[in-house]
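All protein chains of the complex are present and in place, except for one that has been dropped.
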Amino acid sequence: MATPTTTGRNPDDEGVLLVEGTDRPGLVHAITGVLTRHGANIVSLDQHNDGIEGGSFFQRAVFRIDGFVAERPAIEADLESTLGTGLGLTWRLADRTPKRVAILASTSDHCLLDLLWRQRRGEIAMTVPMVISNHTAVADDVRSFGIPFLHVPSQGPDKSAAEARIIELLRGNVDLVVLARYMQILSSGFLAEIGVPVINIHHSFLPAFIGAAPYRKAKERGVKLIGATAHYVTEDLDEGPIIEQDVARAGHADDAAELQRRGANVERGVLARAVMWHCQDRVIRHGRETIVFQP
Amino acid sequence: MATPTTTGRNPDDEGVLLVEGTDRPGLVHAITGVLTRHGANIVSLDQHNDGIEGGSFFQRAVFRIDGFVAERPAIEADLESTLGTGLGLTWRLADRTPKRVAILASTSDHCLLDLLWRQRRGEIAMTVPMVISNHTAVADDVRSFGIPFLHVPSQGPDKSAAEARIIELLRGNVDLVVLARYMQILSSGFLAEIGVPVINIHHSFLPAFIGAAPYRKAKERGVKLIGATAHYVTEDLDEGPIIEQDVARAGHADDAAELQRRGANVERGVLARAVMWHCQDRVIRHGRETIVFQP
Amino acid sequence: MATPTTTGRNPDDEGVLLVEGTDRPGLVHAITGVLTRHGANIVSLDQHNDGIEGGSFFQRAVFRIDGFVAERPAIEADLESTLGTGLGLTWRLADRTPKRVAILASTSDHCLLDLLWRQRRGEIAMTVPMVISNHTAVADDVRSFGIPFLHVPSQGPDKSAAEARIIELLRGNVDLVVLARYMQILSSGFLAEIGVPVINIHHSFLPAFIGAAPYRKAKERGVKLIGATAHYVTEDLDEGPIIEQDVARAGHADDAAELQRRGANVERGVLARAVMWHCQDRVIRHGRETIVFQP
Partner (left out) sequence: MATPTTTGRNPDDEGVLLVEGTDRPGLVHAITGVLTRHGANIVSLDQHNDGIEGGSFFQRAVFRIDGFVAERPAIEADLESTLGTGLGLTWRLADRTPKRVAILASTSDHCLLDLLWRQRRGEIAMTVPMVISNHTAVADDVRSFGIPFLHVPSQGPDKSAAEARIIELLRGNVDLVVLARYMQILSSGFLAEIGVPVINIHHSFLPAFIGAAPYRKAKERGVKLIGATAHYVTEDLDEGPIIEQDVARAGHADDAAELQRRGANVERGVLARAVMWHCQDRVIRHGRETIVFQP
């Protein structure tokens, strides 16, 4: 199965090539040369460098090749010899197979349901093999989408058993883990073992209001905008590379409950865009930052 | 001279009443009773409490009274006996005389010129008796608006002579001081002596990126939105009550110069709104927060 | 059952008073006088006139009275004699009982599900006694919320039988009808008979792109923003009083499908706000316009 493309043509014939490395003259020409040699038609290409001679180079290309699936090993060999060995660039080739995304949730449903709706509508190029929660509040909702719900309790300070159980469930089965207001801190051991990217939604405009209870802190500080931040999870809590952020207005008459309601709306929009862009292979992690080739 | 009202009627007949205090039943009726006794027609009234029995009450009313100027002392006496002595409320009565606003600037012109231009267009109900700068870069621009420019250098670590000179120029002559990217920290002594509110524009979305070089910090952290914050100046740097905030998108391809350019646009808009609302008596300071009765 | 208030106090004790009419001095004082006589504490009050002597006056007050339910008939008699007979004003008193809202849908689910989900979360002060659709696509989703789904087919040009069936189901049972992308034009006879307000979501920024296929028209015209509009339904298609509008950016690379996806997001947000504000008695219809007392 593959996600729809913009053209109605066979999505199996469409690929995405992401490249990064040290900039030098001739890179776009060399990279498109590989694609052209293999009969690709480039649908869109977005490239930029950071403007410094010998600085960083980033490129995303969406292309079409009749029979891409069959041709793929030859293309990869060519990319590795030309870009990898030859030019010292890092590259990644993706096809349009939907990413397998596990969602970890807790008791709140807004981010979770929004992702499941958008998945069902075909807005996000993903399948959801399972939803895992440390509570059971969202079980029925998840199952009404025909998606398995698994309950992994994580009471107490020692989360190692719960994490081991989650690893057991996910390893090899998913391409991405999304924390949809999971509210549990994952250990660095978990992150190392899981082996796929993890995206979190933080309910504040990071780096403002790091840590717990950001809406209460926002209310106390009297800010006029509240926000939400989707980021890759790293060992440093709330410090991972930011993928997307957005804000909503907050007035003096809005109590903490109203901020939370308005914030929930921002959270689900921000997380959905971050997951959608990740699943479209639009994001490159680069140190503490992300490069997002926006639509 | 007075600012135009929405009706074309005599602006001298228009007043604004701000009231705050402990909530209890009957306050709006009692307050409007005073105004009605003096023949007022209420143009707009905005009131809210924080929803707690015995919590805080805030109200702003714009009203019209034929011959308000003559009637004012009688109204004030009535307000004091009814609201002040009687109900223990704090009140402030303002007429539509434009506020006298001194602007302190440094070398950058975007916030300064935007304020002067909006003043000239009649968008902000203020007069600008003088602009003071520690540099001379903006002198010609200021004078082209017919506004006095005064140069008060402030080299070196000891700012006391410069501050004393500014106090000398401003005391008694202004109702508000606006720091339009002044880039100098004012001492608590200055704030105490100046005796009028001081509004500053900070070039970040506070409380994120407190302190110097926020655009560089924003770039390093990889945020996807940059912002600006207008706030009253208190002794605690970057901690004063926030009046207004706004943001603009930032992408990976935007270098620090582009962030600064886009941020400058946000800064001037945020500062203009904050000054406009202050001059329309729409803002009540309440602890670390502001109540802004927005248009 | 009643909706939660901001305070945790008994929602049965909370009421909303909407007043409109010809402006004259003393109205706010007279209106709050009635409320105060009956022991009300005013939580928030928002009033404005259109700035013209003898122009229009609009006011919304939220108040609390211990034992409001018991006191209500006496308050209404007092309002009628003081405001109605006495001052020639139009008034409406609402309690915090959730509005009964029927939703009419077709095959698309985004606006419908967003409303049902916000209702379940307690974000919108409504109950949904039934969802009616001319298709069956959304039946399972609706029932998963525990809400009755009724199928009323409406093939063919003559919609009178379908409309009669809907009237039969709704009359007396609902306070509001919401068209959540219903895609059927309702006859003026239906609107007259149904006897309650009807809110529609139009998938364009009205008055641009009136009529069918607005996203295609937007693409053809090359606009850089697409929008959505929630409005009360009147006999004149797409001409009813607008409650809320919003927009999203559209770029040259976005095809019609992407505009539709991005637009769907705007549509559900705009419709949810319009329904929420209506259910909070924040909206007064005034000729071709609405007065929305925004939170």
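Order of writing sets the chain letters: A, B and C. Residues in each chain are counted from 1.
Just so we're on the same page, a contact is a pair of C-beta atoms (placed from the backbone, for glycine too) under 8 Å apart; a residue touches a chain by one contact, two chains touch by 3 or more.
Here the structure is a predicted model, which means the values were calculated and not measured.
*Asks:* Return the single residue from C:L93, C:A139, C:L176 or C:V292 that touches the missing chain.
*Replies:* Checking each option in C:L93, C:A139, C:L176 or C:V292, the one touching the absent chain turns out to be C:V292.
*Asks:* Have a look at A:V19, A:L35, A:V178 or A:I291 and name the one touching the chain we're not showing.
*Replies:* Hidden-chain contact among the options goes to A:L35.
*Asks:* Across the whole complex, list the residues on chain C that are touched by the chain not included here.
*Replies:* Against the left-out chain, chain C lists 48, 50-51, 58, 205-209, 220-225, 227, 241-247, 251-253, 255, 286, 288-292, 294.
*Asks:* Counting contacts across the full complex, list the positions on chain A that touch the omitted chain.
*Replies:* Counting only chain A, the missing chain is touched by 5-7, 9, 23-29, 32-33, 35-36, 39-49, 51-53, 59, 61.
*Asks:* Please output the residues of chain B touching the missing chain, sorted low to high.
*Replies:* 6, 44, 109-110, 113, 117, 121, 123, 140-141, 144, 251, 253-255, 257-258, 261, 264-265, 269, 295
Assume only the chains that are shown with their structure count from here on.
*Asks:* Upon optimal superposition of chain A on chain C over Cα atoms, what rotation angle is obtained, reported to the nearest 5 degrees?
*Replies:* The best-fit rotation has an angle of 180 degrees.
*Asks:* Centre-to-centre on C-alpha atoms, which chain is most distant from chain A?
*Replies:* If we average the C-alpha coordinates per chain, B ends up farthest from chain A.
*Asks:* Look at both sides of the chain A and chain B contact and report whether the same residue positions are involved, with over half shared, or different ones.
*Replies:* same
*Asks:* Report the chain ID whose CA centroid sits closest to the centroid of the full protein CA set.
*Replies:* Looking at where each chain's C-alpha mean falls, the closest to the middle is C.
*Asks:* Hey, how far is the Cα centre of chain A from the one of chain C, in Å?
*Replies:* From the centre of chain A to the centre of chain C is 36 Å.
*Asks:* Need the CA-centroid distance for the pair chain A / chain B, whole Å please.
*Replies:* Chain A and chain B have C-alpha centres separated by 42 Å.
*Asks:* Among the residues of chain B, pick out those that touch two or more other chains and give their numbers.
*Replies:* Those would be 48, 51.
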